[in-house]
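Here's the structure we're looking at; comments come further down.
Left out: one protein chain. Kept in place: all the others.
Chain naming follows the written order as A and B, and within any one chain the residues start at number 1.
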Amino acid sequence: MYLVEMLGITKRFGALVANDRIDFNLKPGEIHALLGENGAGKTTLMRILYGLYRADEGQIRVQGRNVHIRSPRDALTLGIGMVTQHFALVPPLTVAENIVLGYTDDFRLNREAIRQAVAEAEERFQIYVDPDAVVQHLSVGQKQRVEILKALYRNARVLILDEPTAVLVPQEVDNLFQTLERLREQGFSIVFISHKLDEVMRISDRVTVLRDGRVVGTVPTAETNERELARMMVGRETFGVTRQEIHQGEEPLLRLENVWANDDQGLPALKSVSLTVRAGEILGIAGVGGNGQKELSEVLSGMRAPTRGRVLVGERDLTGAEPVEFADAGVGRIPEDRHEGVVADLTVAENLALEHLDAFTRNGLLDRKAMLEHAEHLIREFQIKARPTDKAGKLSGGNMQKVILARVLSRQPKVVIAAQPTRGLDIGATEYVRQQLLAQRDRGAAVLLISEDLDEILALSDRIAVIYEGEIVGELPASEATPERLGLLMAGATKEQGRAGTATATTSH
Amino acid sequence: METFVLNLLAATLRVATPLLLAALGEMLIERSGVLNLGIEGTMFFGAFVGFVVADHTGSLWLGFWAAVLSGVAAGVLMAFFSVSLGVNQHVSGLGITLLLGGMALFAFRLLYGGRSVPPSIEPFPQLSLFEGVPVLGVLFRQYLFTYIAFLVLVPLAWWLMYHTSFGLNVRAVGENPEAADAAGVDVFRIRYIALAIGGGLIAAGGAFLSLAQLGSFTHGVVSGRGWVALALVIFGNWDPLRVMVGSLIFGGTFALQLRLQAMGLNLPVPYETFLALPYLVTIAALIIAGRNATYPAALLKPYKRE
Partner (left out) sequence: MLAQRRLRLRIEKTGAPFWFRSLLPVLILILTFVITAIFVLWGKANPLQAYYYFLIAPLSSRVSALEVLVKSTPLLLTGVAVTFAFVAGYWNIGAEGQLYAGAIAAAWLGTVLGGLPSVLAIPLMLLGGFVAGALWALPPAWLRVRWSVDEVVTTLLLNSVMLFIVSALLNGPWRDPVSGWPQSPEIAASTMLPKIVPRSRLHLGFVVAVLAVVVLWFVLSRTAFGLKLRAVGLGRNAARFMGVPVERTVLTAALISGGVAGLAGTVEVAGIHFHLIEAISPGYGYTGIIIATLGALNAWGVAVSALFFGLIDTGAQTLSRAMGVPVYLGEVTQATMLLVALALIPLQRYRIRLLSESSEV
């Protein structure tokens, strides 16, 4: 008998059908991988099971009984817990408080008893975090452990993990997988959402593949292979990225000299970062999320002033300059958060003009005709599916990103800062964005690519630098980069090794 | 000199009481993620309801509890707009302040006509805990509400915030409602409860003014004290003890200006300078403390699923 069955689940968001009559089931004591590309509907399906969304159609059965899951509380009552991609933790609360949140019947919080109970749970599942630590001070890996512990503490028998390895370095992944295997032995059922084939092959017992909101098939892992799964997932045989020819950079266009910067809490997030990006090359910054990438892209956008060091574009010193000065100096900036790159409630035409408003202004008056023509031109050139008068916030992620690209690239920037440029985009849009970045390089621009997607870094970069805890811990030409080698550097623990093994490393100082 | 200081301290506690009540209520509400600009109107309406019910029934306590109830209703109304409908909290809160203000004035005019001398009632008496004892005798001649506010409500609020699951839920909902929801906390329910309790406390502050301090209801009975309480919450960094400190600073300034006026000193500045002083001190306190204020992260953000 199945522990959980989802039958004919359909979920629509406006015109988009995110889940189309999906069947999914889960056996007791198995790790069931849910595989698919971004936007295939994996997360939506599991958010329905966890009560965060409600299905438009379909049925859910738990232990053979029809159930209605209206909220996470219902799901937890049925023994279903979920670790979402964006952790559902309250940063200023302690680990213990986060774990018991919403799960104590006592009005009075007995702190000692709670600490005790959490410590016991840690012992039982062999997942260790300091119960008194404040969550906002924990590392990403530790936060994930708190999340898993939280679900288990609530007597979840089913654990849903949404892309749990996306935020981990390879070495931490091993750790997680050991935990998952232990839980499987103890009889827990685990849904493992992923788009990484090797991980799915390694950890799961069965795989269900989704594509475009539909089930392509469910197969036992032992009876399949990466190639077959890849074909099911993308609908074509070839999978993976082809390495680009490697370019030698020319004169340096962007230089960072011992740059320090603080995060929002005022703690140092960048520590003496020195980088050089040359004309006609892409420098990739690899690293696990939260190691200073956000602050680095903000420093290079004018959104965050460095506390020490210098930022030079060509010969111009832009240390601590305003965003407008970066734009004027020919720095094209693609922000990490798309919604920071456009004003959602302004039109596409307005968003395309705002960065260089002087070009569309005469005596303080807007030249609206010129703005519209400009927008129409870029919409055609960049194949944006929108009208100039549409609100930017109504566009899909891919089209919104194209608006930003159009605005940035149409100015023929000398330097391009691309932070997580394909995050959350579908395959078509991802391809498009990557091609545009390569075209910029070929045109002679200096491109800094900051990405947490190692495949992307490997596919596009001519040189690769690795950031760990705000420091550049290694830099190597793309020809010498392998996932294993970068993984070691990204894990930080092997900083010295990584350095030693990198002949061309130009580390800080 | 000694009596001057003692009287000043006693008056400080008295003046601070309604502010403390309202600020504690607002603190609870903001901790859950809602900015309640209905605070001024809720205080004013509480003062009105308290007075009218007490006047008509002859029972001060009935008046007081009726006022608290009216505050609960105002809080629920605010919750309907800010939590259920998720509309802009600035505008809906001000709308509620204006509505309650208009309603109180309308009803008061209907009930009492346009008299030039406001009607009055015999207010709550002050309780002496140490009658005849030097120093303590003066200091502890206070209204019951003052004792309750400082000696019961402040510790209670502190205990509630940090040592109960309700407080934990409130803090979680005001910091990260998505996470709280995912953990099984009913975000809407918690915010409704916070607004209901907070509204009751705010109205109690208003009722204190009409039923204890003044024994009457006038247009100027609240005169911006709700806004001061709003500032005290920021000054107090959403912590009950620091909110209490803030209320004492404002109360002290206010009591001082009352004393100075009463002394009839012939000063080269108009007496309104003293009246404005507490408000200016509050702004100054806000500038000093508010710069490092850590606002509840979800303040002003309505929570919607999907």
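Please note the rule applied: a contact is a pair of C-beta atoms (placed from the backbone, for glycine too) under 8 Å apart; a residue touches a chain by one contact, two chains touch by 3 or more.
This is a predicted model, so every value here is computed, not measured.
Engineer: In the complete assembly, which of A:T361, A:S396 or A:S410 touches the absent chain?
Structural biologist: A:T361
Engineer: Using the touch definition from the top, which of B:V76, B:M103, B:L260 or B:A297 touches the missing chain?
Structural biologist: B:M103
Engineer: Which residue among A:P335, A:P413 or A:G474 touches the omitted chain?
Structural biologist: Touching the chain that is not displayed is residue A:P335.
Engineer: Under the stated touch rule, tell me which residues of chain A contact the chain that is not displayed.
Structural biologist: Those residues of chain A that touch the unshown chain are 14, 57, 301, 303, 322-324, 327, 333, 335, 339-346, 350-351, 353-355, 357-358, 360-361, 364-366, 368.
Engineer: Counting contacts across the full complex, list the positions on chain B that touch the omitted chain.
Structural biologist: 35, 37, 81, 85-88, 90-92, 94-96, 98-99, 101-103, 105-107, 109-110, 223-224, 227-228, 230-231, 234, 270-273, 275-276, 279-280, 282-283, 286-287, 290-291
Note that only the chains that are shown with their structure count from here on.
Engineer: Centroid from C-alpha atoms only, then distance chain A to chain B, rounded to Å. What do you get?
Structural biologist: 45
Engineer: Can you check the complex and tell me which residues of chain B touch chain A?
Structural biologist: So the residues of chain B touching chain A come out as 163-169, 171-172, 175-176, 178-186, 297, 305-306.
Engineer: Touching residues of chain A toward chain B in the complex: what are they?
Structural biologist: 50, 52-54, 71-73, 76, 82, 84, 86-93, 97-98, 100-109, 111, 150, 154
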